[in-house]
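Mind looking over this structure? Questions follow.
Only one protein chain is missing; all other protein chains are in place.
Order of writing sets the labels: A, B and C. Residues in every chain begin at 1.
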Amino acid sequence: MSLIHIENLTVWAGQTELLAPMSLTLEKGQRLTILGQTGSGKSLLAQAIMGNLPSSLRTEGKVTLFGDEVNAKQRQRFWGHRISMLPQEPWNSLDPLMGAQPQLQETYQLVAGQSAGEARQSADYTLALQGLSDSGHKRVDQLSGGMAQRVAIACAMAGGASVLLADEPTKGLDVSRRDQVVEQLLTQSEQGTLITITHDVAVARKIGGHMMVIKAGELVEEGDAEQILKAPQHAFTQALIEADPVNWPAPEPSTQTDKRLLDVEDLTIGYGTSALTKHLSFTLDEGEVVGVVGDSGCGKSTLGDTLLGVQQPLGGRIKRQRQAAVQQWQKLYQDPTAAVSRAVSLRTLLEDTIKLHNIDRARIAPLMQQLGLTDALLNRNSEGVSGGELQRFCMLRVLLLDPVFLFADEPTSRLDPVTQRDVSKLLVDVAKQNGCAVMLVSHDPDLIAKRCDRVINLNH
Amino acid sequence: MSISLTTTQKSGAALLLLLIVYAVFGPMLQEGDAATQNLSHIMTAPNSEFWLGTDHFGRNMWIRLADALQLSLMMAGLCVLTSAIIGVSAGVLAATRGRWLDRGLDAIVTMILALPGLVLVLIFAAIVPGSFWMLYVAISLIQWIEYFRVSRAITQRLTHSPEVQSSKLMGFGQWYIFRRHYWPAIAPQLFTIAAFGAANAILMMASLGFVYVGIQPPLAELGLMIVEHFPYYSDAPWLLAQPLILLALVVLACQLMGRGRTQ
Amino acid sequence: MRFFTSSLAGAISALALATTPVNAEPTDQNTVKINAAFEFSSIDPSRSGYVFTRMQIFETLLNVDNQGNLTPGLASAWDILEGGHKWRLSLRDDVVYHNDTPMTADSVVKALRIATEKPGAWQGVPVTSIEVVDAQHIDINLSQPFQPLGAILANYASAILAPQAYGEDNLAREAIGTGPFSVYQIAVPHRLVVEKFDDYWGKVAEIEYARYLTGHRAEARVLQARSGQGDIVFGLDPAAVPTLKRLPNLEIIRSDLPRTLVVKVNASHPSMDTVEARQALSLALNRRGIAAAVLRAPEAATAQILPAYMADWHVADTSVEQDLEQAKALLQAQGWQTNSDGWLEKDGQRFEIDMITYADRPELTTVATAIQDQWRQLGVKLNVSITNSSAIPAGHADDSLDTALMARNYGVIADPLGSLLKDLGGAKGGDWGTLNWDNQGIKTTLNELLSESDPSVYRQKAQTVAQALYDEKPLIPVASYVQQTAVNKRLEGFRFDPYERSYFLNELSWVK
Partner (left out) sequence: MRALLLKRLLQLVAVSWGVGTLTFFLMRALPGDMAYRIAASRYGMDAVDNRAADMVRAELGLDQSAWSAYWQWFTDLLSWNLGNSLVSGAPVTEQIWHMLGHSVLLALAGILLSILIAVPLGLASAFKGGWLDRVLLTISTALRAVPVFVIGLLAVIMFALEWNLLPVAGFGTPAHLVLPALTLALSLAAISNRVVHTEARRVFGSSFFEFARMKGLSPSQAFMRHGARNIAVPVVAFLGIQLITVVEGVVMIESLFSWPGIGHGLAHAIFARDIPLIQGAALMMGVLFVVMNTLVDIACHYLDPRGGQLS
């Protein structure tokens, strides 16, 4: 008897087909990885299997769980103790007002049917197993993303479900945390079956098993994960795999000028009285590309603000060795939509900049071409363009100001892998051409390795 | 900047427009004025001569209601305009011009909030009894706070936001930042506050009529009319119903306009 | 079985005993609920004493009957001696205060002496001393004869309280009076519950309790009458009377009061300083319309200050009719021209005047609104300002007042002479009377009346005054004030006092 068997499952919104027919069968101990970009319909598939699609959507096809054909309503009875789903963002999926331990305990008690005492013991044991003994009383806002995800996995499994669906279980996690979560999922899946939905090739590679690649609601490739990742057949799969930073070509070394731009000595950064990072010393030459890595919350963004003079350092010295105008020290933001006014068109914003600094208009067209921006794009506002286009527009504005220093704070983390690769490359290339030093922040060490001359690690 | 309206907001706007048309052009459709009495024709039911009947002084209700509506709308418009200008300027300044200004304004706001609004209006109304302008000053004095708090909160949030930081790094000045960042963020909220503020101004004026400190005779005012007509509610129910329904409609129109996507 | 019945009977009688109200608690059944507009800010008789005399807690030495004649009260008789310089009062010997102490001559003198010190009725009375003669008699000595003293002794400000009632500052601290009801509970300024006083010297009350509740809003009082939550509701809004009359459980009692709706005029105002101008304003009034449409009592229209039943002060041949044409003609003769906006104008000045009135009496606002429109027909712009009643004496004092609409009670003191003296006799007139009306003859006549004892001469002089008031219009009467009272039919024996001194609660009984 297969644990889960699906035949020609489709999802419709009115007359529009959102998800083309999908079929799959999983036995105990098997794993399935669904790979696809954001918005490709892979979460719809998970929700359709669970039976918790919004009422505005309609499904067709057959779902058989544990040998019984069950409709969406009937599947609700299986939630928790037969089939469970790990939602996308664990920090939104745990009760914001309740500690981790009670949320786990109640699952043992109310779903698995243990007595209060047993449930408490089970919860404590599980938390200890996950190395969270000291964090049981903490609320989700006091847990790190990785810890929250581990608590969520424990909750999802506490009811005894043998089928676990994990929807983007590593989204927004640092690489080290990501690997921990993947390990835990693999351990859990041994008793039953695991369906993982991800956009991250690295995660897919680690989990393996059977693999389905989905693009815009259509299945483009299916087979053994290892095989597909080694020899993708479909162009889309190939592009996805190539976009993984691991597979990027090695960087060309930048032309060193040996002209010092910045000296940083014994710098302490932070807010008020709490220091995030202490005793930081480094130098930066003109035109150099330096990567900045470190766990979340270690002060990567604060370093940027301090170097740019937006925030005062708590101690130490920053010496700008080159005299440059204020606007030549610039920054690129993680979320370009938050960094650009959406009130007016991009052209107006560009005109504002041109007028303020008397920029030669002749420079604009070539630069736009280089950045792959069309003139028509400028007629829209920031909400009317894609994240990649907007980040390139930000680069256009910044580059027009002849920057000598650019602090790029995870400029590509919100972009899909293909765009991430292109934009980060463009950024480094254009900066190098213009002799602008770049400090590139990322939580992905592979990306840093492929784009930067050297790395500053704030963890040490 | 274009504001796209929801269906609810559109129906509110349509209703408000209809009411404005009645307030402005209604009186032209009938002979006479709002003050002329006819003590021998009191409380006549609506008929072809008096479309909405006459009140307890024999005055033409069609014209009186239009006049009262005009007064309410004027009060609402003036209060919204004044309190929005003062509130937004003060809010943005408080958030951007240093701690002391912020604290000072905060103290004033706490003080005004600590006094129930209606009490403040009562005191002001007592300074110059029956004055439209005093009511206007008093209501605006209470209403600017809402604009102040919202614009201050938005501005405070934005001063440290990437978009403002980015504009500052590019060398743009305060006025530019207001124009491109603060104002576009405040404006949509403003619309909601203004719509509800207008409704509240109208309700407050009507409430003052109820405790006899509002507008004085023979000016028509909805709240006062409700109170005056109440004794006749079983003899001439339409007389009480007319200002009541009109008041409810105009407040409803404002509230519908203010209802955004979330509710 | 026998045991059973007897024990049952015992239980029933025990139950009956327990529920029999032996001066138990005020309940809906044993309490007369009274609603009126007046707050009482204090227990002191000089301040809100009228509430306490009306609720029959306090009493006065003399009373007034419906015709305005003095009758015995706590004093069984009074004699005017020494050509009016001495009033000797004989006190009843069977009066007991609510604290069970007897009313003595000393205690009465103390109460009167305290009363004379306070503002109100006693101001301007030429008292030299108040003395005890013997256990049953007291003397009030005057520096000159003062006819209205009897009326003043009947005023609430002269109420007799037990000596223990007063605090050190001579303000009453406790309401210990002599009336048929004593205080059960006081919640200043809204609520007063009284219980019957069994040792009352006169007619002991039948009802056990009565409750007085201030209802500020006329609408609320009407509603209380309608719903049976007020047994006796005073000061009904005339607008609501037709509706109330249709209700089966209510009786609406209409009473004439010596209270008149009057427009007080500043006779030195440049637009109103001639008799003709004031006559024109009077002629422009549609008194019958106001009486019928606003007051709901068509016969209340009047052009005289005092009612017909005060015959001495009422002249026979007067008209209440509106005559807009004649009014316009009178003003034209004064040089007033109608301008393009329809307003009267003279020397570039518009005929524009202010009118003060107050909201406490519901009729005043509506009558003012009606007058506003009627004078507008004449071309006179009237700005009505609804404010506090005190704006009238204040405006009188600093001459800032143009006109005021008020409801003046000429029976506060039973003989209108006292009121008229106050209203007409001052240097500028009176706070609630004329303002800057230059008629020295009238003042002299009024002062002569103080010591006039011949009824026919009194009448002749009174007529002169009434005629002058009618002719020269220093006060423009609009309508006499009609008191409408709603009385629930579960009560009988209700009687209205036109002088508003007492609610006669001790004469009420429950309809069986």
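We take it that contacts are C-beta pairs under 8 Å (C-beta built on N, C-alpha and C of every residue); 3 or more make two chains touch, one makes a residue touch a chain.
Quantities reported herein were computed from a predicted structural model and do not represent experimental measurements.
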Chain not shown, its touching partners among those shown: A, B, C
Which of A:Val11, A:Val70, A:Ala100 or A:Ala158 contacts the chain that the document leaves out: A:Ala158
Residue among A:Thr25, A:Thr64, A:Ser93 or A:Ser413 that touches the chain left out of view: A:Ser93
Per the touch definition above, residue among C:Val188, C:Ala308 or C:Val457 touching the missing chain: C:Val188
Option touching the unshown chain, where B:Ala14, B:Ala45 or B:Ile127 are the choices: B:Ile127
Missing-chain contacts mapped onto chain C: 38-39, 41-42, 46-48, 50, 119-120, 123, 171, 187-191, 213-217, 220, 223-224, 226-229, 358, 360-361, 387-391, 393-394, 396-398, 406-409, 412, 422, 430-432
Interface with the undisplayed chain - residues on chain B: 107, 110-111, 113-119, 122-124, 126-128, 199, 203, 206-207, 210-211, 223, 226, 230, 233, 244, 247-249, 251-252, 255-256, 262-263
Sites on chain A contacted by the missing partner chain, in the whole complex: 50, 52, 76, 79-81, 84-85, 87-89, 92-98, 106-107, 110-111, 139, 141, 152, 155-156, 158-159, 161
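Note that only the chains that are shown with their structure count from here on.
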By mean Cα position, the chain sitting nearest the middle: B
Chain whose Cα centroid lies at the greatest distance from that of chain B: A
Where chain A and chain B are represented by their mean Cα positions, the distance between them in whole Å: 48
Where chain B touches two or more other chains, by residue: none
Chain B to chain C touching residues, read off their complex: 35-37, 39-40, 42, 56-58, 129-130, 212, 216-218, 227-228, 230-232, 234-235
Residue numbers on chain B that touch chain A, as the complex places them: 1, 161-163, 165-172, 176, 180-181, 183-184
Touch list for chain C against partner chain B, complex: 218-219, 222, 237, 239-240, 242-243, 286, 289-290, 292-294, 359, 365-366, 368-370, 372-374, 376, 384-387
